[in-house]
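Have a look at the structure below before the remarks.
Every protein chain of the complex appears in place save one, which is left out.
Then we have subunit A:
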Amino acid sequence: MLKFDSKQLSQIRHFIIFLNFIAVLYSTLLYMFCTQYIVNKNLSYELMENLTVIPKNPLHLFFYSIFLLFCFLVFIFIRDDLLEKTNMSIELLISIELIITVLIICNLNLCYNGMILVVFMDIIYYIRDLKRRMPFFVVSFLIWLFTDYSLISRLIDIPSIEVYISFLPNGYRFAASFFKNFLTSVNLLLFIIFLVIYLVDSLIAQKNIEDELAMVSKVNTDLNNYINLSEKIAEDRERKRIAREIHDTLGHALTGVSAGIDACIVLIDIDPAKCKAQLQVISQVVRQGIGDVRRSLQKLRPGALEQHSFKEALNQMIQEYKELSNLDIELYYEWEHIDLDQTKEDIIFRIIQESITNALRHGHATRVEINMFNYPNAYYIIIQDDGKGVKDIKPGYGLKQMQERAAMLGGHVVFHGDNGFRIFVSIPKRKGEDIDD
(Lines give C-alpha, C1' and ligand atoms only; values in the text may rest on other atoms or scores of the structure.)
Protein backbone atom coordinates (compact mmCIF):
# COMPACT_ATOMS: atom_id res chain seq x y z
CA MET A 1 0.00 0.00 0.00
CA LEU A 2 1.20 3.41 -0.89
CA LYS A 3 1.75 5.51 2.19
CA PHE A 4 2.58 9.12 2.49
CA ASP A 5 5.60 9.92 4.50
CA SER A 6 4.35 13.39 5.23
CA LYS A 7 4.89 13.95 8.90
CA GLN A 8 2.43 16.82 8.90
CA LEU A 9 -0.34 14.59 7.66
CA SER A 10 0.10 12.03 10.40
CA GLN A 11 0.52 14.74 13.02
CA ILE A 12 -2.71 16.40 12.02
CA ARG A 13 -4.46 13.01 12.02
CA HIS A 14 -3.38 12.40 15.57
CA PHE A 15 -4.42 15.85 16.59
CA ILE A 16 -7.88 15.48 15.05
CA ILE A 17 -8.38 12.19 16.91
CA PHE A 18 -7.23 13.80 20.13
CA LEU A 19 -9.55 16.76 19.61
CA ASN A 20 -12.50 14.48 18.99
CA PHE A 21 -11.79 12.62 22.19
CA ILE A 22 -11.86 15.93 24.00
CA ALA A 23 -15.10 16.91 22.29
CA VAL A 24 -16.81 13.62 23.11
CA LEU A 25 -15.68 13.79 26.71
CA TYR A 26 -16.76 17.40 26.94
CA SER A 27 -20.24 16.63 25.62
CA THR A 28 -20.55 13.72 28.02
CA LEU A 29 -19.50 15.80 30.99
CA LEU A 30 -21.79 18.61 29.87
CA TYR A 31 -24.76 16.24 30.08
CA MET A 32 -23.66 15.10 33.52
CA PHE A 33 -23.05 18.52 34.99
CA CYS A 34 -26.13 20.12 33.46
CA THR A 35 -28.28 17.30 34.84
CA GLN A 36 -26.77 17.75 38.27
CA TYR A 37 -27.30 21.51 38.11
CA ILE A 38 -30.91 21.14 37.00
CA VAL A 39 -31.65 18.58 39.72
CA ASN A 40 -30.03 20.77 42.35
CA LYS A 41 -32.06 23.78 41.24
CA ASN A 42 -35.30 21.76 41.24
CA LEU A 43 -35.83 22.42 37.56
CA SER A 44 -36.29 18.79 36.55
CA TYR A 45 -39.96 19.13 35.71
CA GLU A 46 -39.28 22.17 33.52
CA LEU A 47 -36.52 20.22 31.79
CA MET A 48 -38.93 17.36 31.16
CA GLU A 49 -41.41 19.78 29.67
CA ASN A 50 -38.79 21.12 27.29
CA LEU A 51 -37.30 17.81 26.26
CA THR A 52 -39.10 15.85 23.59
CA VAL A 53 -38.00 12.56 25.06
CA ILE A 54 -36.71 11.37 28.41
CA PRO A 55 -32.92 11.23 28.65
CA LYS A 56 -30.66 8.31 29.52
CA ASN A 57 -29.05 8.06 32.91
CA PRO A 58 -26.20 10.58 32.53
CA LEU A 59 -23.89 8.33 34.53
CA HIS A 60 -24.55 5.44 32.15
CA LEU A 61 -24.01 7.81 29.27
CA PHE A 62 -20.67 8.75 30.78
CA PHE A 63 -19.46 5.19 31.35
CA TYR A 64 -20.67 4.08 27.95
CA SER A 65 -18.83 7.00 26.34
CA ILE A 66 -15.64 6.13 28.22
CA PHE A 67 -15.99 2.50 27.23
CA LEU A 68 -16.56 3.34 23.55
CA LEU A 69 -13.67 5.79 23.49
CA PHE A 70 -11.49 3.10 25.03
CA CYS A 71 -12.60 0.66 22.32
CA PHE A 72 -11.82 3.27 19.70
CA LEU A 73 -8.39 3.86 21.18
CA VAL A 74 -7.55 0.14 21.31
CA PHE A 75 -8.82 -0.18 17.77
CA ILE A 76 -6.55 2.62 16.56
CA PHE A 77 -3.55 1.06 18.28
CA ILE A 78 -4.04 -2.38 16.81
CA ARG A 79 -5.31 -1.28 13.41
CA ASP A 80 -1.92 -0.83 11.76
CA ASP A 81 -0.71 -4.11 13.23
CA LEU A 82 -3.78 -5.91 11.97
CA LEU A 83 -3.26 -4.42 8.53
CA GLU A 84 0.38 -5.44 8.36
CA LYS A 85 0.35 -8.80 10.07
CA THR A 86 -2.99 -10.31 9.21
CA ASN A 87 -4.96 -10.41 6.02
CA MET A 88 -7.74 -8.27 7.44
CA SER A 89 -9.10 -6.05 4.70
CA ILE A 90 -9.05 -2.31 5.22
CA GLU A 91 -12.74 -2.25 4.30
CA LEU A 92 -13.56 -4.37 7.34
CA LEU A 93 -11.44 -2.18 9.60
CA ILE A 94 -13.04 1.01 8.33
CA SER A 95 -16.46 -0.57 8.86
CA ILE A 96 -15.57 -1.38 12.46
CA GLU A 97 -14.41 2.19 12.95
CA LEU A 98 -17.64 3.46 11.44
CA ILE A 99 -19.72 1.31 13.78
CA ILE A 100 -17.85 2.45 16.90
CA THR A 101 -18.19 6.06 15.75
CA VAL A 102 -21.92 5.74 15.18
CA LEU A 103 -22.31 4.18 18.63
CA ILE A 104 -20.41 7.07 20.19
CA ILE A 105 -22.51 9.65 18.34
CA CYS A 106 -25.79 7.94 19.20
CA ASN A 107 -24.75 7.57 22.82
CA LEU A 108 -24.22 11.33 22.93
CA ASN A 109 -27.77 11.91 21.69
CA LEU A 110 -26.30 13.29 18.45
CA CYS A 111 -25.09 16.38 20.25
CA TYR A 112 -21.68 15.99 18.63
CA ASN A 113 -21.22 14.28 15.28
CA GLY A 114 -17.81 15.71 14.34
CA MET A 115 -16.40 12.27 15.11
CA ILE A 116 -17.54 11.14 11.68
CA LEU A 117 -14.85 13.39 10.20
CA VAL A 118 -12.28 11.05 11.77
CA VAL A 119 -13.77 8.23 9.74
CA PHE A 120 -13.75 10.40 6.63
CA MET A 121 -10.11 11.12 7.30
CA ASP A 122 -9.23 7.45 7.71
CA ILE A 123 -11.10 6.51 4.56
CA ILE A 124 -9.03 9.06 2.66
CA TYR A 125 -5.85 8.02 4.42
CA TYR A 126 -6.15 4.25 4.13
CA ILE A 127 -8.15 3.60 0.99
CA ARG A 128 -6.32 5.06 -1.97
CA ASP A 129 -8.46 3.57 -4.70
CA LEU A 130 -11.25 5.97 -5.61
CA LYS A 131 -13.64 3.19 -6.60
CA ARG A 132 -13.20 1.34 -3.31
CA ARG A 133 -13.44 4.59 -1.41
CA MET A 134 -16.74 5.63 -2.93
CA PRO A 135 -19.19 3.38 -1.02
CA PHE A 136 -17.57 4.37 2.28
CA PHE A 137 -17.82 8.02 1.41
CA VAL A 138 -21.49 7.61 0.59
CA VAL A 139 -22.23 5.67 3.79
CA SER A 140 -20.25 8.07 5.97
CA PHE A 141 -21.87 11.05 4.35
CA LEU A 142 -25.33 9.61 4.95
CA ILE A 143 -24.43 8.92 8.57
CA TRP A 144 -23.08 12.42 8.89
CA LEU A 145 -26.33 13.76 7.48
CA PHE A 146 -28.55 11.59 9.64
CA THR A 147 -26.64 12.29 12.81
CA ASP A 148 -27.02 16.00 12.36
CA TYR A 149 -29.18 17.02 15.29
CA SER A 150 -30.92 19.93 13.64
CA LEU A 151 -31.95 17.70 10.75
CA ILE A 152 -32.88 14.47 12.46
CA SER A 153 -34.56 15.96 15.52
CA ARG A 154 -37.51 16.71 13.27
CA LEU A 155 -37.91 13.03 12.52
CA ILE A 156 -37.12 11.38 15.83
CA ASP A 157 -37.10 12.63 19.40
CA ILE A 158 -33.72 13.22 20.97
CA PRO A 159 -32.94 14.87 24.30
CA SER A 160 -31.11 17.92 23.01
CA ILE A 161 -28.05 19.24 24.84
CA GLU A 162 -29.19 22.74 23.90
CA VAL A 163 -32.22 22.35 26.16
CA TYR A 164 -29.89 21.38 29.00
CA ILE A 165 -27.60 24.31 28.32
CA SER A 166 -30.55 26.70 28.25
CA PHE A 167 -31.09 25.93 31.94
CA LEU A 168 -27.63 27.11 32.92
CA PRO A 169 -27.09 30.65 34.24
CA ASN A 170 -26.30 33.15 31.52
CA GLY A 171 -22.52 33.23 31.88
CA TYR A 172 -22.10 29.47 32.01
CA ARG A 173 -24.59 29.02 29.21
CA PHE A 174 -22.49 31.23 26.96
CA ALA A 175 -19.24 29.51 27.95
CA ALA A 176 -20.69 26.02 27.51
CA SER A 177 -22.15 26.79 24.09
CA PHE A 178 -19.06 28.65 23.03
CA PHE A 179 -16.67 25.84 23.92
CA LYS A 180 -18.90 23.27 22.27
CA ASN A 181 -19.12 25.28 19.05
CA PHE A 182 -15.44 26.07 19.29
CA LEU A 183 -14.53 22.37 19.37
CA THR A 184 -16.83 21.67 16.45
CA SER A 185 -15.35 24.50 14.40
CA VAL A 186 -11.75 23.61 15.20
CA ASN A 187 -12.48 20.02 14.27
CA LEU A 188 -13.87 21.11 10.92
CA LEU A 189 -10.99 23.46 10.36
CA LEU A 190 -8.44 20.75 11.12
CA PHE A 191 -10.24 18.41 8.78
CA ILE A 192 -10.00 21.00 6.01
CA ILE A 193 -6.29 21.45 6.76
CA PHE A 194 -5.91 17.69 6.61
CA LEU A 195 -7.59 17.68 3.20
CA VAL A 196 -5.37 20.47 1.93
CA ILE A 197 -2.20 18.76 3.13
CA TYR A 198 -3.42 15.51 1.66
CA LEU A 199 -4.13 17.23 -1.63
CA VAL A 200 -0.75 18.93 -1.71
CA ASP A 201 0.93 15.64 -0.82
CA SER A 202 -0.83 13.76 -3.56
CA LEU A 203 0.00 16.50 -6.04
CA ILE A 204 3.65 16.29 -5.01
CA ALA A 205 3.55 12.52 -5.27
CA GLN A 206 2.00 12.78 -8.72
CA LYS A 207 4.62 15.26 -9.76
CA ASN A 208 7.36 12.91 -8.53
CA ILE A 209 5.92 10.09 -10.54
CA GLU A 210 5.75 12.28 -13.62
CA ASP A 211 9.36 13.30 -13.12
CA GLU A 212 10.41 9.71 -12.77
CA LEU A 213 8.51 8.79 -15.89
CA ALA A 214 10.19 11.60 -17.80
CA MET A 215 13.55 10.38 -16.58
CA VAL A 216 12.80 6.82 -17.65
CA SER A 217 11.74 8.09 -21.04
CA LYS A 218 14.99 10.02 -21.37
CA VAL A 219 17.01 6.95 -20.39
CA ASN A 220 15.09 4.99 -22.97
CA THR A 221 15.97 7.46 -25.72
CA ASP A 222 19.59 7.42 -24.63
CA LEU A 223 19.63 3.66 -24.76
CA ASN A 224 18.10 3.70 -28.23
CA ASN A 225 20.75 6.11 -29.38
CA TYR A 226 23.36 3.93 -27.82
CA ILE A 227 21.99 0.87 -29.59
CA ASN A 228 22.03 2.72 -32.89
CA LEU A 229 25.53 3.83 -32.22
CA SER A 230 26.77 0.38 -31.30
CA GLU A 231 25.08 -1.01 -34.39
CA LYS A 232 26.92 1.56 -36.42
CA ILE A 233 30.19 0.62 -34.72
CA ALA A 234 29.47 -3.06 -35.28
CA GLU A 235 28.73 -2.33 -38.92
CA ASP A 236 31.97 -0.43 -39.28
CA ARG A 237 33.87 -3.19 -37.59
CA GLU A 238 32.25 -5.69 -39.90
CA ARG A 239 33.17 -3.58 -42.92
CA LYS A 240 36.74 -3.34 -41.75
CA ARG A 241 36.84 -7.07 -41.17
CA ILE A 242 35.47 -7.72 -44.66
CA ALA A 243 37.96 -5.28 -46.09
CA ARG A 244 40.78 -6.94 -44.21
CA GLU A 245 39.61 -10.40 -45.26
CA ILE A 246 39.42 -9.26 -48.91
CA HIS A 247 42.77 -7.62 -48.55
CA ASP A 248 44.29 -10.62 -46.82
CA THR A 249 42.87 -13.31 -49.02
CA LEU A 250 41.48 -12.16 -52.31
CA GLY A 251 43.89 -9.17 -52.44
CA HIS A 252 46.95 -11.31 -51.98
CA ALA A 253 45.68 -13.98 -54.32
CA LEU A 254 44.66 -11.48 -57.00
CA THR A 255 47.97 -9.60 -56.65
CA GLY A 256 49.78 -12.89 -56.95
CA VAL A 257 47.62 -13.94 -59.89
CA SER A 258 48.08 -10.62 -61.68
CA ALA A 259 51.88 -10.78 -61.13
CA GLY A 260 51.94 -14.41 -62.26
CA ILE A 261 49.89 -13.64 -65.37
CA ASP A 262 52.19 -10.71 -66.16
CA ALA A 263 55.10 -13.14 -65.90
CA CYS A 264 53.25 -15.60 -68.09
CA ILE A 265 52.70 -12.93 -70.74
CA VAL A 266 56.45 -12.42 -70.90
CA LEU A 267 57.30 -16.08 -70.62
CA ILE A 268 54.79 -17.48 -73.09
CA ASP A 269 56.97 -16.61 -76.07
CA ILE A 270 60.35 -17.36 -74.53
CA ASP A 271 59.71 -20.50 -72.64
CA PRO A 272 56.25 -22.01 -73.01
CA ALA A 273 57.15 -24.80 -70.65
CA LYS A 274 58.07 -22.41 -67.86
CA CYS A 275 54.95 -20.46 -68.63
CA LYS A 276 52.93 -23.57 -68.23
CA ALA A 277 54.54 -24.20 -64.89
CA GLN A 278 53.88 -20.63 -63.93
CA LEU A 279 50.22 -21.03 -64.91
CA GLN A 280 50.12 -24.11 -62.74
CA VAL A 281 51.26 -21.99 -59.85
CA ILE A 282 48.69 -19.31 -60.68
CA SER A 283 45.99 -21.93 -60.85
CA GLN A 284 47.04 -23.11 -57.43
CA VAL A 285 46.99 -19.59 -56.12
CA VAL A 286 43.53 -18.98 -57.58
CA ARG A 287 42.33 -22.21 -56.00
CA GLN A 288 43.90 -21.21 -52.76
CA GLY A 289 42.19 -17.83 -53.18
CA ILE A 290 38.85 -19.49 -53.72
CA GLY A 291 39.48 -21.49 -50.60
CA ASP A 292 40.38 -18.35 -48.72
CA VAL A 293 37.28 -16.56 -49.95
CA ARG A 294 35.18 -19.51 -48.91
CA ARG A 295 36.77 -19.48 -45.49
CA SER A 296 36.17 -15.76 -45.24
CA LEU A 297 32.55 -16.19 -46.18
CA GLN A 298 32.32 -18.91 -43.61
CA LYS A 299 33.52 -16.43 -41.02
CA LEU A 300 30.88 -13.95 -42.11
CA ARG A 301 28.01 -16.36 -41.66
CA PRO A 302 25.71 -16.02 -38.68
CA GLY A 303 27.21 -17.91 -35.77
CA ALA A 304 24.26 -20.16 -35.36
CA LEU A 305 24.26 -21.30 -38.94
CA GLU A 306 27.89 -22.16 -38.76
CA GLN A 307 27.37 -24.92 -36.26
CA HIS A 308 23.77 -26.03 -36.73
CA SER A 309 21.25 -26.89 -39.35
CA PHE A 310 19.00 -24.10 -40.60
CA LYS A 311 16.07 -25.08 -38.39
CA GLU A 312 18.21 -25.54 -35.34
CA ALA A 313 19.81 -22.18 -35.99
CA LEU A 314 16.38 -20.53 -36.24
CA ASN A 315 15.25 -22.19 -33.02
CA GLN A 316 18.39 -21.11 -31.24
CA MET A 317 17.93 -17.53 -32.36
CA ILE A 318 14.27 -17.61 -31.26
CA GLN A 319 15.34 -19.02 -27.91
CA GLU A 320 17.86 -16.25 -27.46
CA TYR A 321 15.25 -13.62 -28.23
CA LYS A 322 12.83 -15.21 -25.82
CA GLU A 323 15.43 -15.14 -23.10
CA LEU A 324 16.37 -11.56 -23.80
CA SER A 325 12.83 -10.21 -23.89
CA ASN A 326 9.29 -11.13 -23.02
CA LEU A 327 8.60 -11.87 -26.63
CA ASP A 328 6.64 -15.00 -27.35
CA ILE A 329 7.78 -16.40 -30.69
CA GLU A 330 6.13 -19.27 -32.49
CA LEU A 331 7.65 -21.00 -35.44
CA TYR A 332 5.73 -22.98 -38.00
CA TYR A 333 8.30 -24.78 -40.13
CA GLU A 334 7.44 -26.63 -43.36
CA TRP A 335 10.94 -26.70 -44.70
CA GLU A 336 12.12 -30.00 -43.19
CA HIS A 337 12.99 -31.53 -46.54
CA ILE A 338 14.54 -28.58 -48.19
CA ASP A 339 18.21 -28.21 -48.78
CA LEU A 340 19.15 -24.63 -49.48
CA ASP A 341 22.57 -23.35 -50.30
CA GLN A 342 24.42 -21.36 -47.69
CA THR A 343 23.84 -17.96 -49.26
CA LYS A 344 20.10 -18.52 -49.37
CA GLU A 345 20.04 -19.76 -45.82
CA ASP A 346 22.07 -16.76 -44.72
CA ILE A 347 19.78 -14.27 -46.43
CA ILE A 348 16.57 -15.85 -45.15
CA PHE A 349 18.06 -16.09 -41.69
CA ARG A 350 18.97 -12.42 -41.77
CA ILE A 351 15.47 -11.45 -42.96
CA ILE A 352 13.83 -13.36 -40.12
CA GLN A 353 16.29 -11.97 -37.60
CA GLU A 354 15.66 -8.44 -38.82
CA SER A 355 11.89 -8.97 -38.64
CA ILE A 356 11.98 -10.13 -35.04
CA THR A 357 14.23 -7.25 -34.07
CA ASN A 358 11.82 -4.81 -35.72
CA ALA A 359 8.81 -6.38 -34.01
CA LEU A 360 10.53 -5.98 -30.70
CA ARG A 361 12.12 -2.62 -31.14
CA HIS A 362 9.59 -0.68 -33.17
CA GLY A 363 6.37 -2.65 -32.80
CA HIS A 364 6.69 -3.34 -29.04
CA ALA A 365 5.09 -6.66 -29.81
CA THR A 366 4.58 -9.40 -27.26
CA ARG A 367 4.03 -12.16 -29.76
CA VAL A 368 5.53 -13.04 -33.13
CA GLU A 369 4.41 -15.80 -35.41
CA ILE A 370 6.82 -17.10 -38.05
CA ASN A 371 5.30 -19.23 -40.77
CA MET A 372 7.56 -20.87 -43.29
CA PHE A 373 5.47 -22.47 -46.03
CA ASN A 374 6.63 -24.70 -48.81
CA TYR A 375 4.60 -24.38 -52.00
CA PRO A 376 5.29 -26.17 -55.30
CA ASN A 377 6.75 -23.13 -57.01
CA ALA A 378 7.94 -20.94 -54.20
CA TYR A 379 8.75 -20.59 -50.55
CA TYR A 380 6.65 -18.24 -48.54
CA ILE A 381 7.62 -16.73 -45.25
CA ILE A 382 5.00 -14.81 -43.28
CA ILE A 383 6.11 -13.06 -40.14
CA GLN A 384 3.24 -11.56 -38.14
CA ASP A 385 3.54 -9.66 -34.84
CA ASP A 386 0.89 -8.16 -32.51
CA GLY A 387 2.70 -4.86 -32.08
CA LYS A 388 1.61 -1.33 -32.86
CA GLY A 389 2.01 -1.76 -36.56
CA VAL A 390 2.56 1.16 -38.91
CA LYS A 391 -0.18 3.08 -40.70
CA ASP A 392 2.00 4.49 -43.41
CA ILE A 393 5.04 2.39 -44.15
CA LYS A 394 8.16 4.25 -45.21
CA PRO A 395 10.84 1.61 -45.64
CA GLY A 396 13.99 2.56 -43.80
CA TYR A 397 17.40 1.03 -44.06
CA GLY A 398 16.38 -2.31 -42.53
CA LEU A 399 13.34 -2.92 -44.70
CA LYS A 400 15.11 -1.78 -47.84
CA GLN A 401 17.98 -4.13 -47.11
CA MET A 402 15.46 -6.89 -46.58
CA GLN A 403 13.97 -6.20 -49.99
CA GLU A 404 17.41 -6.08 -51.58
CA ARG A 405 18.40 -9.34 -49.98
CA ALA A 406 15.26 -11.03 -51.19
CA ALA A 407 15.77 -9.62 -54.66
CA MET A 408 19.19 -11.27 -54.73
CA LEU A 409 17.33 -14.57 -54.53
CA GLY A 410 14.82 -13.44 -57.17
CA GLY A 411 12.15 -13.02 -54.54
CA HIS A 412 10.28 -10.07 -53.15
CA VAL A 413 8.99 -8.75 -49.84
CA VAL A 414 5.62 -7.17 -49.01
CA PHE A 415 4.86 -5.30 -45.74
CA HIS A 416 1.49 -4.80 -44.03
CA GLY A 417 1.21 -2.50 -41.01
CA ASP A 418 -2.58 -2.42 -40.33
CA ASN A 419 -2.97 -5.15 -37.79
CA GLY A 420 0.34 -5.52 -36.04
CA PHE A 421 3.13 -5.79 -38.59
CA ARG A 422 3.27 -8.46 -41.27
CA ILE A 423 6.16 -9.31 -43.54
CA PHE A 424 5.43 -11.49 -46.49
CA VAL A 425 8.44 -12.94 -48.31
CA SER A 426 8.26 -15.08 -51.42
CA ILE A 427 11.28 -16.79 -52.89
CA PRO A 428 11.11 -18.77 -56.12
CA LYS A 429 12.14 -22.39 -55.98
CA ARG A 430 15.19 -23.67 -57.79
CA LYS A 431 15.44 -27.20 -59.04
CA GLY A 432 16.95 -29.71 -56.68
CA GLU A 433 16.35 -27.84 -53.49
CA ASP A 434 13.29 -29.77 -52.50
CA ILE A 435 14.30 -33.33 -51.75
CA ASP A 436 10.74 -34.53 -52.16
CA ASP A 437 10.60 -33.37 -55.77
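Structure notes:
Keep this in mind: a residue touches a chain if its C-beta (ideal position, glycine included) is under 8 Å from a C-beta of that chain, and two chains touch if they have at least 3 such contacts; residues count from 1.
What we mean here is this: contacts and distances are computed from a predicted model.
Think of the chain that is not pictured: of "Extracellular solute-binding protein", "Maltose/maltodextrin transport system permease protein MalG", "Arginine N-succinyltransferase" or "Molybdopterin-dependent oxidoreductase", UniProt labels it "Extracellular solute-binding protein".
From the options A:77, A:141, A:226 or A:375, the residue with contact to the unseen chain in the full assembly is A:77. Interface note: of A:24, A:47 or A:168, the residue touching the hidden chain in the full complex is A:47. Residues 35, 38-39, 42, 44-45, 47-49, 51-61, 74, 77, 81, 157 are the ones on subunit A that touch the missing chain.
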